[in-house]
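Only a single protein chain was left out; the remaining protein chains are all shown in position.
In order of appearance the chains are A and B, and numbering begins at 1 in each one.
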Amino acid sequence: MSERLKVRKTYKLYIGGKFPRSESGRTDLVDGDNVARASRKDARDAVVAARKAQPGWAGATAYNRGQILYRAAEMLEARRAEFKHLGVSGEEVSASTDRLVWYAGWADKLAQVTGNANPVAGPFFNLSAPEPTGVVGVIAPPSLLGLVSVVAPAIVTGNTVVVISTGPQVAITLAETWATSDLPGGVVNILTGDPAEVAPWLASHDDVNALDLTAVADAALAADLEREAAGTLKRVLRPAGAEADFTTDPGLRPMTALLETKTVWHPKGF
Amino acid sequence: MSFLDYAPAPESRSVVTIESSYGLFIDGEFGPGKATFKTINPADEQTLAEVALAGSEDVDRAVAAARRAFPAWSGLPGAERAKYLFRIARIIQERSRELAVLESLDNGKPIKESRDVDLPLVAAHFFYYAGWADKLEYAGFGPAPRPLGVAGQVIPWNFPLLMLAWKIAPALATGNTVVLKPAETTPLSALFFADVCRQAELPAGVVNIVTGAGDTGRYLVEHPDVNKVAFTGSTDVGRQIARAVAGTGKRLTLELGGKAANIVFDDAAIDQAVEGIVNGIFFNQGHVCCAGSRLLVQESIAEELLDSLKRRMATLRVGDPLDKNTDVGAINSAAQLARITELTEAGDAEGAERWSPPCELPGQGFWFAPTIFTGVTQAHRIAREEIFGPVLSVLTFRTPAEAIEKANNTPYGLSAGIWSEKGSRILAVADKLRAGVVWANTFNKFDPTSPFGGFKESGYGREGGRHGLEAYLV
Partner (left out) sequence: MHGLPGVDKVGVEARAAALSTRSIKTTSKAAAIDLAIRMVDLTTLEGADTTGKVRALAAKALRPDPADPSCPPVAAVCVYPAMVPAVAEVLRGSGVHLASVATAFPSGQAPLEVKLADTRDAVAAGADEIDMVISRGAFLSGDYRHVYDEIVAVKEACGPAHLKVILETGELGTYDNVRRASWLAMWAGADFIKTSTGKVPVAATLPVTLVMLEAVRDFRAQTGRQVGVKPAGGIRTTKDAIKYLVTVAETAGDDWLSPDWFRFGASSLLNDLLMQRTKLTTGHYAGPDYFTLD
């Protein structure tokens, strides 16, 4: 009896909860797989999907967002074998899963840590609370842990993301875990391809609020993207450079950098 | 004379002595710059003083002085830095009458505002941040927060001394040293502040004041030895600064323009809403980035509200900024007056209906009558562009959802107002407004403990409160 012929997986993009091919029809051959190479129009579509999803995602209760991120951790844990097959170590899958769990717990706590009741000198209630900045463009590191470490802090607070990844198989496999985690379509959108080609379209896009350049190794590209981002005064998370180490405690900064502080005043009187 | 005419009640100009010329304040000393320029009183166009213009070498010297001062200043125990700031706060309180008159002379704002709003807030800011200087490890930015180094700060002309306080107080409390450039049209209060620093015996170089125009600001922002840039001003200049800083690793905070919606629902406390609208747009001649420049009023009460608003506007007193009864002072500069004039003419041309109360404007100086435009739609320039003057655009809405949609339909996101007596509506609308400061049943309130700053193209970073420390710490 001949050996059973394997059913291969096709790695496409992840936009608006669906897995479309690149509108350009382009693919790259990566480790034997034809993976989609995203175009500027895919980036455009992804931003539309992210914007559409953002109010609903931000409007979900923090408890609900935390539950969904925890569900994503469950799904990731369950895909351990597949990631191993893609060359991701068991330790890295464990660390990635644990990180998702860590961020899931932040969903309903961050506002308590970063918000303030402000004792203004007058008869006013005054409260500062964090809010998501909106749609975030993320140039992701290729590793699973890196990808989880940039996406989770962005979305846990209610942002939606358009991710450009150079690790297509890992990224799209991770997308499959999110697609089965009750995460609403459009909250996370993944474009695989060349950041130098696609990222400038995100950096200059009027409907993108922030840009995460943490994982950009090319300093000249990062500076160009930051300059482009200045056009609409996007919030920019600058490259971590050689220090980009996703194994350490990330602290609050990856979350707080993508938040706005809203301060509400109201008089107090009978 | 009838009682209603209110005889002139001028604040005494003699409480402030303005020298004929001022130098740059670098390393604890006043000295000459590359050239000079004049600063005038916008209420009568008379020259107040000649001021040094800082060239690139002058900015170099100032940054170098700040760099030299940094190790010792940042190395001081926080409690000692605190005491310098407390001293500064006290000196400002004691000199507040003098500084208020100075501010009104150079800026054109009514003395009652510089006296009752600007100066008390300036002192309060220094008091507030003084107290943080020895408590930074408890501020929530890590166990051992450190200062960034030299902060280059560029501030606008609308609240000269208050914007200085917003910038300098947190910078010094956190152990940074400062080079600050005041606006070209309002340099004097910053130079008087330099004198306050000397009076407080603040170590030389900790605060440096370089006066000048756009070029001076550019030298400062682009200076390679500046670690942190803080800017308050227009969104266009903010964009240029963000571009200039890109790739340099300099930390940046920006407080930029706005086009705030002030939303009045049909159940609002109408008389207080009218006050809030007036305060929202005519406070400081509307030279306020967070001004409530777009009135969104529920259609069912629009007519009644506008009648009340017009009646209230008719009681506004426009004129001599030093008169204690003046409500609306002078426009800060000829250039700003031209900008306001151009945009309001666009409003006329686009078909909006202009209304101003009868009011006699002085012959000398720069003046613009309080103005409202009705029949404005989202497509009008006066509904989209920041006018930065005493001009209100009035739009209507039918439902809360429409109000929110219109309020957020702008690239800006600095502030917003909500007027309603229904708690759940206020909270729901406040949640959905994309703005950094939401005033519900009040407007244009400021406090050193309360973070201020925008969403979207209104900038990033927060000034004031615990949040305001973050911009100056690593």
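In this text, a residue touches a chain if its C-beta (ideal position, glycine included) is under 8 Å from a C-beta of that chain, and two chains touch if they have at least 3 such contacts.
Note that the structure is predicted; figures quoted are calculated from it, not measured.
The hidden chain makes contact, of the residues B:136, B:161, B:196 or B:268, with B:268.
Residues of chain B in touch with the missing chain: 1-9, 112, 116, 267-272, 275-276, 315, 324-325, 421, 441-442. Along chain A, the points of touch with the absent chain fall at residues 122-124, 267-270.
In this section, only the chains that are shown with their structure count from here on.
Rounded to a whole number, the gap between the C-alpha centres of chain A and chain B is 36 angstrom.
By the touch criterion given at the top, residues 124, 140, 142, 235, 238-239, 242-243, 246-247, 249, 254, 256, 411, 426, 430, 435-442, 445, 447, 449-453, 455-457, 459-460, 462, 465-467 of chain B touch chain A in their complex.
Chain contact summary for the complex, chain A toward chain B: residues 113-114, 116, 118-122, 124, 126, 128, 133, 206, 209, 219, 222-224, 226-227, 229-233, 235-236, 238, 251, 260-267.
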